[in-house]
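One structure is given here, and the rest of the page talks about it.
Missing here is one protein chain; the remaining ones are kept as they sit in the complex.
As written, the chain order gives the labels A, B and C, with residue 1 at the start of each chain.
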């Protein structure tokens, strides 16, 4: 009954446009209604409703055994979530900021990622939380965490760029039997440019499949998260010069949809990768070598990348803006590559 | 006085060939004699002499305040090492197996790597320990850890392939003002094929500089650690067919010596990267995109890689051999690329 | 529950005939298996480090005091450093244990995973997953699942006492305490490791406000009753319980079992003949296993390296060893599917 729902999980039922944050709240709420094995764990997600209020109203509705406030112990409660998953529950763990996933690095990479392989069975578990810069959060509240886990076989990594995908991907992640890291960009949570009316049905978006955000012939821009929007802005500027860029939104980073990238690169012959995360050891490298393996003969120019610079995330606004990749950086690099 | 030295730190002084393990012990011993700010921390490194006996005899000679046995708490003692480094000491932390560095992931990436940047000054600290497969150690005692840290600005990563480099690089790492992760392959520790008489002087090998292990014109093989030996074996086999491979031993992974790689690639036009670590998200990706940025016009074929497969390290010998990259894999890939 | 109240439980929990028989049988199994492993290690059939292999027979009693039900409906046990003791009590056979010790056998997981423990939910057995302390977190989560579903089940975990040095263990025990989860943690007094300032396990228990049972040299009928009481406390809302398995004061490691065997004849209703028959049957099973283990073949990599992701097909797409990728030949059509 929509009347008693918190408004941020009732947007779709009320036919209103939803933000990314609301789409995530809706996915959690609907899956908890659908499947009573799903439960939430995290710091201050219950009475307080979460640092970003994603789970506001959940405790009242689902009760304390399904909305579990934890001590400040990311490693411990992620390990416990794994044990609960082994016993048939489907935990969704919130990191207050994804930067604080690092105390859980050991249990995620050594224990959780290897469970199926070691014979301890599938381990359905989602670790979700806010990532990304631009919010003046400084080095400990602004990181992107994908590359901490991208090298670990057995994990999946999802990073949506819009409300529709966020909801559909989170539902898929929660129904997946593998552990999934789910990154939510703070800059998208309540962004006015990023609200949409969501399909009213119980839709899912499959993991491991990229999306063509814009079709084009002259250059492929592969990106994800907030950078999808920067890349689309850049594409609009390029279009004024007659350059038609194809923008691919990866959506899932691991497993990587190399088929989609290869299909685009074999069409355009040029590949630019744009990620907000820092440069060295970023995902652009893996994409580059996969396209060497798959599409070398189609490359009419070097595979290039636009990224943040190799530094912790700066605290001051001036420095953070300088640090982050900008729309103009994408335009410059794309122009260079198209003219190559 | 050599007479009273443990034999494994007296090889060079006695003019005998040293193994990689002995070279590492010598570097530690000599630096501790040279600089009384250096001290060691780790699990059972004192009375027990370390799991691999690298520090046998150190406690007796240098005393308990310079050879500190710690609780089993990798995060805690790495954090404490950072504090001691801030106060002017130069800690060298041993991980009993480098796999157990993961509980220290948070403090290494968030605290230690960012210290200089955040204004807490340089943080001279070495974290060293055994890595690598082939020893039937299973998933928790066989990992290579470079890619857990390669994405973190502020860290250096060193991975030697022979006794001479191991000693010279470890001394450089200990004299460096930045935090350094130092990986020692268990398969090289006592390998009979890997013993050599070391220079008697107090030499160092600079960090960040690769080494040409073999000169050639037809293909560049970039590798490091134990895989240098596999690659040299492969090169010998290729030479029988008249294929002359150039083998580059990276030695330092971060910062990456892209000048050396580019110089070789612009000569051979073909690039094969060989690493023991698993495939997706391995270092080959970063090398591939850097060579796209630097040397695209010189590439006469795709950049390819030979790696372990994307899986935890298997326990059984049959499976582990299948999992690890072999000399024959290198030969096959190199041949394919030369003929491309 | 304190030691005192446990001791006074002697009369309150009667040992049935089935339990007595089981405890005798498993104890004799352990005795014979210890000898068998040592022999196999000395002959080179097993890892030589197992030549001094020991079994703490008390662990069989602790495990047998749990609630054991077929089909994975009973208590859960991680045998940890005391495997195979608790494994035998949970129905594992000596041959299964030897397969794990030998890194081979019929189970694919056994050949992949390593360690002397393994997962078999049907019997309530749980395999090792990495760093010390982590299994306390994982079993805490399993126990949480039991409590949330209102089941009469507990989770039992054996940890070396050095677990108290690791932060991960503290997070696990604190979480179990906060969530009042029926978790029973056995801390096993050990020999290696530097130690902790927290010398008194009793003080640690008190600081978390949880029950403690101390185990020494008592006859096994007493021990069984103690553990039964602790388990009942945990399941009946008492939350986590700590069991301190202290170093034995006497010389004879098998005294507790031998005293118990004497008690079985004296008060337990068994004849000397019954007892001998039980012992002979146990020893025969071990003899068979020791004989058989050398004759079993090793695993086939293609069969045993199961996918890392649950939905991977049998082609194992993560096996990316072959550099000549089918799509790499110039002109080949690239078939791709693109989502949305």
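Basically, a residue touches a chain if its C-beta (ideal position, glycine included) is under 8 Å from a C-beta of that chain, and two chains touch if they have at least 3 such contacts.
Note that the structure is predicted; figures quoted are calculated from it, not measured.
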item	value
Touching partners, among the displayed chains, of the absent chain	A, B, C
Among C:36, C:86, C:168 or C:233, the residue in touch with the chain that has been omitted	C:168
Given B:9, B:54 or B:82, the one touching the chain that is not displayed	B:82
Sole residue of B:178, B:218, B:311 or B:327 that reaches the chain not shown, by the stated touch rule	B:178
Which of B:13, B:136 or B:294 contacts the chain that the document leaves out	B:294
Where the unshown chain meets chain B, residue by residue	39, 65, 68, 70-71, 73, 75-89, 91, 106-107, 110-111, 114-122, 153-154, 156, 177-178, 205-206, 209-212, 251, 255, 257, 259-260, 262-263, 266, 293-297
Footprint left on chain C by the chain that the document does not show	133, 165-171, 174, 177-178, 194-200, 203-204, 206-210, 239
Missing-chain contacts mapped onto chain A	43-44, 46, 48, 69-73, 75-76, 99-100, 102-103, 136-141, 272, 279-280, 302, 304-307, 309-312, 314-319, 322-323, 325, 329, 332-333, 336-337
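Methods note: only the chains that are shown with their structure count from here on.
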item	value
Per Cα centroids, the chain farthest from chain A	C
Inter-chain pair with the most contacting C-beta pairs	A-C
Whole-Å gap separating chain A and chain C, where each centre is the average of the chain's CA atoms	38
Geometric centre distance via CA averages, chain B-chain A, whole Å	33
Residue numbers of chain B (touch at least two other chains)	75, 99, 102-103, 139-140, 280, 302, 304-305, 310-312
Multi-partner residues of chain C (each touching 2 or more other chains)	112-113, 130-131, 167-168, 308, 318, 323, 328
